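Have a look at this one before I ask anything.
A single protein chain has been omitted from the complex, and every remaining protein chain is retained in its original position.
Every chain is named by a letter (A, B and C) in the order it is written, and numbering of its residues begins at 1.
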Amino acid sequence: MNELFLAAAGLIILMVAIGLARILRGSSDVEKLMAVQLLGTGGIAALLLIAYATSVPGVEDVALGLALLAAFATIAFVNLLDAEQGDTGA
Amino acid sequence: MITLLNVFSITAISAGAFFFFAGTVGLLRFPDSLSRLHALTKADTLGLGLVALGLLPRADSALSALKLIVIWALVLLSAASTAQLIGRALRQSRR
Amino acid sequence: MSILPYIDIGLALLVVGIAGTTIAARDQFAAVVGYVAYGLLLAFVWIRLYAPDVALTEAAVGSGVTGVLLITAGKRLGALKNPAPEAQPPLTLKLLIGVLAVLVAGALGAAILLLPDPPPSLAPEAAAAADSAGAGLGNPITAVLMSYRSFDTMLEKLVLILAVVGVWSVGADKAWGSAPAELRQPKATAPMVFLAQMLAPVGMLIGIHIFWTGANAPGGAFQGGALLAAMWMVIMMAQLAKLPRIDAQWLRVALVSGPAVFLIFGLAGEVTAGSFFAYPHSLAKPIILFIEAFMVLSITAALPMLVAGPPSERPDR
Partner (left out) sequence: MTPLMLAGLVGASLVGLGLYGLILHPHPLRKLLAFNLIGNGVFLVFGIVARRGAAAGFRFDPVPQAMIITGIVVAFAASALAVAIILRLSAESGRVTLDPEAWTKPNGGDAT
């Protein structure tokens, strides 16, 4: 059972890695924000799977924190990009 | 009962991993930023939900199980809203 | 035959790869986004080392809040996107520094591979301290922070306050006492306001929970405080609340309350239990939680003030 968790976690980490490579090589700034979003979902899933397979206690709290922070970082980045467009566009 | 739960876990987690796979395929194959954003936020959120569902029977306590559900709900909320935010920013930057 | 070693290797490569991207990235924005992603991944490595407390702190303070600090600063410098390519250092210099960096990293790596066996450890001592002074705390890390090394923890709070004072004092003289520059200028968009209204209450609940559960499980004052601070910043970014003036009485009281309460209880320990920072055995847990609550307040007030920067008289600078 644990091996299956780890296999799933490995697959998800691989997918996150491919996605990150794609996003961080991308041209536009806004697209790069998706990297944080990707880690906010895929990262948390892999984290939960690995932690359950290796029985690390209290990992749900860490995952909760990560979910909150991924949203927080995205808000902050979008916020500043928006502000920048406001400066030049309007 | 145990085997039934195990089958449930295996099915849910495999399906979850598949959706992450699908999300990444979308990220690589879709032509423009907005549809890539769509693939990323929808498929991956569903994947995380299925993984959390599959881990539910293995949770130590009722509180842990509740937290797994809250994690998913939180990601659902933040993924949907940040997708809106990123999409807006994408549209503005294209103009 | 387990897959775990391969996952470890993959994670290690990913962390180093993303760290390399942040160094190699051309513009500031890509570097900071890469840095936040890297910080979230580093939390994985800490989980693999059975250190969920450190993982949470790293993700919250090390990557999340630091990333926002850097990006805010980049925006204020007006150098978010470098318009002119900066002068590149000559290739020979690059090579030289590269060799130096590889040498330092190699030496460190060699030191790690040649660590003595059996390893030295303070764990038994700390466990003894946790058993005596930090009685009733199931989380040994909280026990260490609050009793075995309590002096460190208090001084660290003082460092946070000193940093806030330092940040405030580099502002212009004329601006003293006013609020720091806004985290956002134009009107907040509807999805942003919605997200802030939904996320902030839930996030605050989670932050308080992580502080509360920190006595027995991973979590604690730092992590809970950092999450609360992040939520306060979200509220200010969505313009649901304004940044406080730095001469506001409540802000200053909140900042000082953590170390002050800590110090009062430390001095009280001298009288009641015979030594500085000793707690009466039966009351240790409630006292530690009480002190920690004020530390959370201090951290929640300090972190956004550090990100917001020095006071500014004009709305934008």
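Here is the rule we go by: contacts are C-beta pairs under 8 Å (C-beta built on N, C-alpha and C of every residue); 3 or more make two chains touch, one makes a residue touch a chain.
What you see is a predicted model; the values in this text were computed from it and never measured.
Asker: Of the chains you can see, which ones touch the chain that is left out?
Answerer: Hidden chain, whole complex, touched shown chains: C.
Asker: Where the complex has a chain not shown, which of C:Ala37, C:Val61, C:Leu195 or C:Met231 is the residue touching it?
Answerer: For the chain that is not drawn, the touching residue is C:Val61.
Asker: Across the whole complex, list the residues on chain C that are touched by the chain not included here.
Answerer: 4-5, 8-9, 12, 15-16, 19-20, 22-23, 28, 31-32, 35, 39, 42, 45-46, 48-51, 53-54, 57-58, 61-62, 65-66, 69-70, 73-74, 76-79, 82-84, 86-87, 89, 93-94, 97-98, 100-102, 104-106, 108-109, 112-113, 115, 118-119, 121-127, 130, 140-141, 143-145, 148-149, 152-153, 156, 159-160, 162-163, 166-167, 170-171, 220, 222, 299, 302-303, 306-307, 309-310, 317
What we mean here is this: only the chains that are shown with their structure count from here on.
Asker: Taking the touch definition from the header, please name the shape of the chain graph: line, ring, star, complete or other.
Answerer: Per interface graph, the chains form a complete graph.
Asker: When A-C is set beside B-C, which has more C-beta pairs in contact?
Answerer: If we tally the C-beta pairs in contact for A-C and B-C, the bigger total goes to A-C.
Asker: How many angstrom between the C-alpha centroids of chain B and chain A?
Answerer: That pair's centroid distance is 11 Å.
Asker: How big is the gap, in whole Å, between where the Cα atoms of chain A centre and where those of chain C centre?
Answerer: Centre-to-centre distance between chain A and chain C: 19 Å.
Asker: In angstrom, rounded to a whole number, how far apart do the mean CA points of chain B and chain C lie?
Answerer: For chain B versus chain C, the centre distance works out to 27 Å.
Asker: Residues of chain C that touch two or more other chains: which are they?
Answerer: 189, 192, 195, 199, 206
Asker: Chain B: which residues touch two or more other chains?
Answerer: If we look for residues of chain B contacting two or more partner chains, we find 70, 74, 77-78, 81-82, 85, 88.
Asker: How about chain B: which of its residues touch chain A in the complex?
Answerer: 6, 9-10, 13-14, 16-17, 20-21, 23-24, 27-28, 33, 36-37, 40-41, 44-45, 47-48, 51-52, 55, 58-60, 64, 67-68, 70-71, 74-75, 77-79, 81-83, 85-86, 88-90, 92-93, 95
Asker: Which residues of chain C touch chain B in the complex?
Answerer: 189, 191-192, 194-195, 198-199, 202, 206
Asker: For a test of understanding, state which residues of chain B touch chain C in their complex under the given definition.
Answerer: The contact residues of chain B facing chain C are 70, 74, 77-78, 81-82, 84-85, 88.
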